[in-house]
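Removed from the display is one protein chain of the complex; every other protein chain stays in position.
Order of writing sets the chain letters: A, B and C. Residues in each chain are counted from 1.
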Amino acid sequence: MSEPIHRQLGMTDGEYDAVVGILEREPRPAELAMYSVMWSEHCSYKSSRAWLGRFPTEAPWVVVGPGENAGVVDLGDGWLAAFRIESHNHPSFVEPYQGAATGVGGILRDIFTMGARPIAVWDPIRFGSLDDPKNRYLFSGVVSGIAGYGNAVGVPTLGGEVEFDDVYAKNPLVNVMALGLLRREQLVLSAASGVGNIAVLLGAATGRDGIGGASILASASFDEASAEKRPSVQVGDPFEEKKLIEACLELYDRGLVVGIQDLGAAGISCATSESAANGGMGMDVDLDRVHVREADMTPGEILMSESQERMLAIVTPEDLDVVLALAAKWEIDASAIGTVTAGPQLKVMHRGELVAELPAASLSDDAPLYHRPVAVPEYIETAWATEVELDLRDVPNVLLQLLDDPAIGDASWIYEQYDHQLFLNTVIGPGHDGSLLRIKGTDKGLAVSTDGNGRRCYLEPRAGSARLVYEAALNVAVTGAKPLAMVDNLNFGNPEKPGVMWQFTESVEGMSEACEALGIPVVGGNVSFYNETDGVDIFPTPVVGLLGLADPMPQSPPRLDRAEDGMDLWLVGDDERDGDLAGSAVARVLGAPHVGRPASPDPAAARSAVETALALAHVAPVLHDVGRGGLAVAVAEICIRSGVGCDLMEREASSWFEESPHRLLVATAKEDGPPAASAKRIGTFTGTNIDFGTHGSVSVADAASTWRQAIPRRLH
Amino acid sequence: MKIQVEITRRPGLRDPEGATAARALRDLGFTSVSDVHFGRSIVVEVDGDDRDQALTDVEDMCRKLLANPVLEDFTVEVLD
Amino acid sequence: MKIQVEITRRPGLRDPEGATAARALRDLGFTSVSDVHFGRSIVVEVDGDDRDQALTDVEDMCRKLLANPVLEDFTVEVLD
Partner (left out) sequence: MRTAVVVFPGTNCERDVVYALGVLGARADLVWHRETDLSSFAGVILPGGFAHGDYLRTGAIARFSPVMDSVKAMADAGQPVLGICNGFQVLCEAGLLPGALVANRDLSFICRPVHLRVESTDSILTRSATVGDVLEIPLNSYEGNFVVPEADREALHTVLRYSDAQGGVDDDANPNGSFHNIAGVANRRGNVAGVMPHPERAVEDLLGSTDGRILLESYLASLAPIHV
């Protein structure tokens, strides 16, 4: 009764027939394994590829767009930045520490593969409610995994995001973004070229780690049976990665590599076929040369192993000895495992036997492409027809409930576990809007913000996704950085469901429109489908990672802790909108039904908010975008961080919590007057209370202790 | 009563710490070292004198907290 | 040959892992737990079959590298 092997490997009958068509024969076992993983959703993007072309990807400053290991943009004066975002959702559910740790390791390899030194990481993460011990275990495990790997490998983690919602309980989202810096002449690409050049495998020994992991973990839905897949957990070794980073950077410095590729999903089979195909070449690979951890591995296991911390460098035969000596100096293993051929075949030998011979390019270029059916899901009609009803009259009390929310409360329990200062670049670290790094030896600064909001995107994927781009843009703009380029991580449910595909296509459309409105190219991304458990899909959760350039960087960039007694508080941006409670934090925290239709953002207002922020970042002591929890939370964040109260002007209770987009809070000295023509004064910093006039008041001390305890009190 | 718990990494999983220690030992001149495996050993002191109960309890502690079932195997025994 | 090394923290020196585990176990309902001590157990594989030589070597490895004399005590034994 056993299923045919291709189906056990997650391949459809049609995909199998396509393989037979390419090879003009039945595939050998190792070949079938290679196609099954390379044609998995995770590696081939077969359900999403048709839509990703919608993203705007061009701008004069884009050096490398989507398709390579990381996007690369020009910062001027010979400096380039490489960045990328990845998900490690399913592995983190199976083993939170190692899942998150290997996620960090993987994204860093994408960066130094490009020739860049990785200089920072961000970690947007999502879990089920902290009321459940299992979720607490996953959350603290993921945070220690990111800390354990990131700190030891020596790359600081400068920020991220965290959300809690039971839709993520059995399917946490662990996304990691990394940024690297390089000089223009250091840029390297993956393409193998030059017949006779040698493929050198660098780094950790190949073991039986995560074999088939990519296809099994990333492409199949989770159910109780997933427990059986546990032995395929991969263990990360940050020490090996640190040595690998230094060795590779020295190889580039000395001009010793022709091309280089990291080993990720599908290990050696993916790295060899991709580098050969990208160079329009072929490759002969000898598996007996691979340094392995266990003696009796089968050729399929060696080819498919996902052991971490490995790279495949293409070098000339003349340089081979120097390359091996350099690897020895850094105390990493290296073996010459292949030779570049004119192609187009990838030929793999093991103990004198041919175990695979296939057109290198067919693994990627001939991968299936699906135009999956798209349909508006049923929940949308009811959700859109229903208004959000909330009693928000007790403003101080509602504010305290928001500050006690672990997604809004102080995140320092997370980020104090991360080294966020290494390299001495961190001008604004975690705990503010965007992070800001200086580039030493220049006047420039780089800013990054990561943003996601699954609840809003569920109710309105197009508007919700567009808003992420606008929010991220404002978060970097308040540091003085102009939005430059974006990466995205599209975390969605099962694409075989038309409703999920609708969420997906709407989301891509929304992000694309917003990127066009702000002139932001998308230079890379990642799609994670099949985030469902027992048939229930997660919220559509796109996460954007935006890079901005401050040139020059403000001398003294705005911070949340610089408000002082006597300063005025101003609001910039449209304050009279409706429909901004749908999908809001206050609706979630007060337990309202998850309904309503979030209003669409306004591209013109978004542009003007970004421009205002950019100008004010050079003069205002405090500049803060209004995000989760609306105005009340944004004001409280300033008061808590600055240790000063605020006398606020009268306004309608609900308007303290609505999450209308494109708004900024600015603090200025009294004598400075309005910071912008459209600014409206809404209060004055003074005393020890956040005073909402007739709505009541709350002391800064109470607000602060509630906010500080939001995460810790749930863990201990 | 003292119960000794021995926790070892599941076979086949990578042990970077062991590999690093093996390399260091060979560098120090212990060239006969072929491999090193790292484990943890934990002594749990419990009140009471029902040995079987204590063993069952400690096994339960291992499953719930002390060992990571995804990565590790464990054994327990009563120390005299 | 496999040699088992057991490394324990010297009495009187703080053991934060053990203290935290004891607290966590009691929180989990294992109220009979009075104390927990964390140690390390290391298996060293060495070539050759002179047991005495192997034991002497591994003791030497412990003194030099595997254990910290300021903090730790160790025992070694040959595994079958």
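Convention: a contact is a pair of C-beta atoms (placed from the backbone, for glycine too) under 8 Å apart; a residue touches a chain by one contact, two chains touch by 3 or more.
Just so we're clear, the structure is a prediction, and the values are computed from it rather than from any experiment.
*Asks:* Which residue among A:330, A:530 or A:707 touches the omitted chain?
*Replies:* For the chain that is not drawn, the touching residue is A:330.
*Asks:* Would you indicate which residue among A:36, A:113, A:135 or A:151 is in contact with the undisplayed chain?
*Replies:* A:151
*Asks:* Which of these touches the unseen chain: A:6, A:208, A:347 or A:438?
*Replies:* A:438
*Asks:* I need the residue numbers on chain A that touch the omitted chain, in ascending order.
*Replies:* Residues 144, 147-148, 151-154, 237-240, 242-243, 330-331, 412, 415-424, 426-427, 438, 440 of chain A touch the chain that is not shown.
*Asks:* Going by the touch rule given at the top, which residues of chain C touch the chain that is not shown?
*Replies:* 10, 12-14, 16-17, 20, 64-66, 68, 70-71
*Asks:* On chain B, what residues meet the omitted chain?
*Replies:* 16-17, 20-21, 24, 27-28
In the analysis below, only the chains that are shown with their structure count from here on.
*Asks:* Nearest whole angstrom, what separates the Cα centre of chain B from the Cα centre of chain C?
*Replies:* Measuring from centre to centre gives 9 Å for this pair.
*Asks:* Nearest whole angstrom, what separates the Cα centre of chain A from the Cα centre of chain B?
*Replies:* Computed from C-alpha means, the inter-chain centre distance equals 36 Å.
*Asks:* Could you list which residues of chain A touch at least two other chains?
*Replies:* Residues of chain A touching two or more partner chains: there are none.
*Asks:* Out of chain C, which residues touch more than one other chain, so two or more?
*Replies:* Where chain C is concerned, no single residue meets two or more other chains.
*Asks:* Going by the contact rule at the top, pick out the chain B residues touching chain C in the complex.
*Replies:* 6-8, 18, 21, 24-25, 28, 30, 32-48, 54, 57, 60-61, 64-66
*Asks:* Once bound in the complex, which stretches of chain B touch chain A?
*Replies:* Spelled out, the residues of chain B in touch with chain A are 10, 12-16, 20, 23, 68-71.
*Asks:* Considering the complex alone, what residue numbers of chain A touch chain B?
*Replies:* 94-95, 98, 204, 207-209, 230-231, 233-235, 237, 239-240, 293-294, 307, 331
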